[in-house]
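Just one protein chain is left out here, and the rest sit where they should.
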């Protein structure tokens, strides 16, 4: 989906500073939010791609306001609510109670985990089909308009590149995030020249990005 | 610039509700922020296009956090600081003082208004050059990568349309926002079919958008 | 925390507004009366009632409608409606074939002299992002089911032309005068997210 998360090449985000001594977690809650985020896929019966899509489904304000682990916390809640492990509104209600406010907590949810099969652990798969592209092939990133989850960023959409490596085949996140199957595919590293992406005045650079076979078409 | 403000076709912003009875300003401060925003162009010696570009220059969090009039307030401050009418940090320092906190206010700024000429009031201009395009012409929105202000939204970039009207010529915001001249041009309404923009599965619709001549190329 | 560059204890917008006004007042650059006057103008003098009068006259007076459609700026000028965000008014007419709806995807451009300042929904990112991509679905969510046989045209106000929707006159209003007609016309109908009902 064309969401805020799709940040490659966007402008207006300012500068970034490196603090070589920053702690892994700046606060106690960040660590606990991380841990519950990491556990939320298993608890909700979903998967890594659904978690990434949950990040994309957050309203941009929610995405930004409490930083990276704020997103993890919000995604854990979203997946647990989707799967009926906790009721919608339960976290905020409990938080208000912890703050000493007198609020009603929502009644129990009805468990509703997604039903789907996995062809193995992790994301990599062995597939029988021969790769459709070879190293050196000229390709175009397809002009796709996916409203759900996809790992094709918008900044290469419709742009021409060259295959530079064939990587292990893997499940297609566009499918697994929505529990519609695995659709395992070959994955390629494709090289794009910066001027192809950002115009003739672009800083010279090579951009290498991994694309699933169905994201690509021959040129 | 490819900023958050360029919202056409983006996803993840949720739904919108109409309140037919909403007040013009929800709070006292919104009205006063509006008024000072409206005056800030004159006070800073800038212009409407510079104000719109100031909106784009706000960090996305600043753009969102206090809503529309929060943006106007932030833009008024940005233009007034840019032009040396008030020092950077003066607004927050004074606000902290108003909250009863003991802070130092920054010293005076040095006035630094942009120096540029305008060819008249408002944005419309008479120009001698004949229009380069006629109603019915097939055109493409150029694949432009503008880091400053532009009124070409990204969702039509590189897409094909048809000229449906010639509008009054006007100053080019890409120039006036940066005080580099007026570069007045013909302006056209160009029609795009929704499937050209969003793919074959798009909801049927016609999108009409106004483009400056330099944003367009013949097909 | 990443991404939030705002100071953690930043003063609320209300206080920062007060601070800016105080600083500019001390410099003699603004005064409370000027600010109050501008607020008063947009709260009381300019608003959808202007546009509603234009619509009612266009329904009641075919010659005015002709002038309105051929030169919107001049025709609304007959009412004295002009000024910022009204340099070039273009009126687009709804019909049995076509429903028009207006947006500004890049900011929130809007025909101030006819409609006043834009309402929250017009400025909402959800409206700005979705109406150019899924207008029928969005309008449905906003309470307007556009008839399936009607085409939808979306106008993105990307330059200084300001688009104004002339809604269809509802049936059963044959006996109403202009003032009565104007009372039926809503802001939402003049942007194209609603229709006028008798």
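A few points about this structure:
Order as written gives the chain letters A, B and C; numbering starts at 1 within each chain.
As a working rule, a contact is a pair of C-beta atoms (placed from the backbone, for glycine too) under 8 Å apart; a residue touches a chain by one contact, two chains touch by 3 or more.
Keep in mind that what you see is a predicted model, and the values were worked out from it rather than measured.
For the omitted chain, the shown partners it touches in the full complex are A, B, C.
Of the residues in chain B, those that touch the hidden partner chain are 13-14, 26, 60, 63-68, 70.
The chain not displayed touches chain A at residues 5-11, 13-20, 22-25, 27-29, 31-36, 38-39, 43, 52, 55, 59-62, 65-70, 73, 76-77, 80, 85-86, 90-99, 122-124, 151-153, 155, 167-168, 170, 187, 189, 194, 197-198, 202-212. Contact between chain C and the unshown chain involves residues 1-3, 120-121, 123-125.
Note that in this section only the chains that are shown with their structure count from here on.
Looking at which of A-C and B-C shares more C-beta pairs in contact, the answer is the pair B-C. With centres defined as mean CA coordinates, chain B is found 31 Å away from chain A. Remark: chain B and chain C have CA centroids separated by 17 Å (rounded to whole angstrom). Of all residues in chain B, those touching 2 or more other chains are 9-11, 13-14, 59-61, 65, 198, 202, listed in ascending order. Within chain C, the positions touching two or more other chains are listed as 3-5, 125.
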